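As you look at this complex, bear in mind that one protein chain is not there, while each of the others sits in place.
Chain lettering (A and B) follows the sequence in which the chains are written, and residue indices restart at 1 in each chain.
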């Protein structure tokens, strides 16, 4: 693992994104996240998981400069991997607490809304699905997970505006469930993860599936067409120009 | 009828659960509720219905000690009956006002959220889908009716925590629609039922169907698998131990 750290203390695992300054997602990193969660799924010593980022970002989202060099076909393949990861995380059979330590943007926000609970550090960090601001659409997964978290009307407001929300604004919208001070975030996330770890695993797994499987089915039903449309727009001249202005390193 | 009282005044019927101290649901009682509502459905003298409980409980939920003696097969059969009753009540073609006089727990809460409106008495009574706290999962019906009442995010919070909510907290969540003082509950429920009785029956029936049939279809689509999973967990050793500690009489 180069871009994702993992540690286990008592029966709680902590997964930490760590790649450059902004934890931008690329293909190997997505594979590592996927591999790690699959390991944690079967590890009977792990009852619940904290998902966080190192530094000032939870995650900036896709590593845009890197993906600008991708041929279309490879990008489609990456997007399939990434959206599959989101669908998998959304239905992960153990509780996952997102501890949003800083900016949580676009693809980073998708990973966050796939979790069971989001606690965000108060301060400079923003959370956003800002795709529209650089001329990109979003995924079926973004829409359906967002609808699950905040309802259709707030989902629309978030996606149409592409606004950057503070932790407090995100709490109002239902995009995060709790705001902690920067210093308290780790402890607060741990407390929530411990509470989850105390629940009956089989009952939790079954209830989570009932809540989320119908949503995941909607995600899967639309995702293939959605990726093709996403890629068409991503490679269009107007969007490409906007993407080339994005610097992340 | 041994466990359910029924009375009609003007064009409003009152259905009252009455079995022991806590109105715990068992198979004959579920059958009586079903029979009674089917009678009220076709009784042209009845325009709307108040659904309440005798004593300090609306209903405790299943009579766990009694069901612990059920062979698996019989329990599956009971669960089919009970979830069918919920689906039927949720789509009942006349208005049903739940007057929650006290504790409204688990299966009792399912009956309550199947109604059109919930008025809850302020005081010691709690409302809860607390299945997770004794290691049981829930039904597709609980999830979909809850999603209908409070949205997916609050549904998740209610089911993951298994928390016992006061009338006031339940109002905040959208789990009940109105809080009355203990003394005013009957009158308030009657006023709401009268308002409903004044509406055009055919228009009401048609609007209710449009609102609720797609939800009921989701309930039915998942319920069979859900019951099998419920029973597997219910008969597991860890859950059984927790259930055996439940005393209701």
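Heads up, the rule we're going with is that contacts are C-beta pairs under 8 Å (C-beta built on N, C-alpha and C of every residue); 3 or more make two chains touch, one makes a residue touch a chain.
Just so we're clear, the structure is a prediction, and the values are computed from it rather than from any experiment.
Here one chain is not drawn; of B:8, B:45, B:207 or B:228, the residue touching it is B:207. Among A:69, A:153 or A:245, only A:153 touches the chain left out of the display.
Touch with the hidden chain on the side of chain A covers residues 131-132, 135-140, 142-143, 151-153, 155-157, 159-160, 218, 222, 226, 229-230, 233, 236, 238-239, 242.
Where chain B meets the chain that is not shown, the touching residues are 95, 116, 147-151, 174, 177, 196, 199-200, 202-204, 206-208, 210-211, 213-215.
Here is the rule we go by: only the chains that are shown with their structure count from here on.
The geometric centre of chain A is 36 Å away from that of chain B, both derived from CA atoms.
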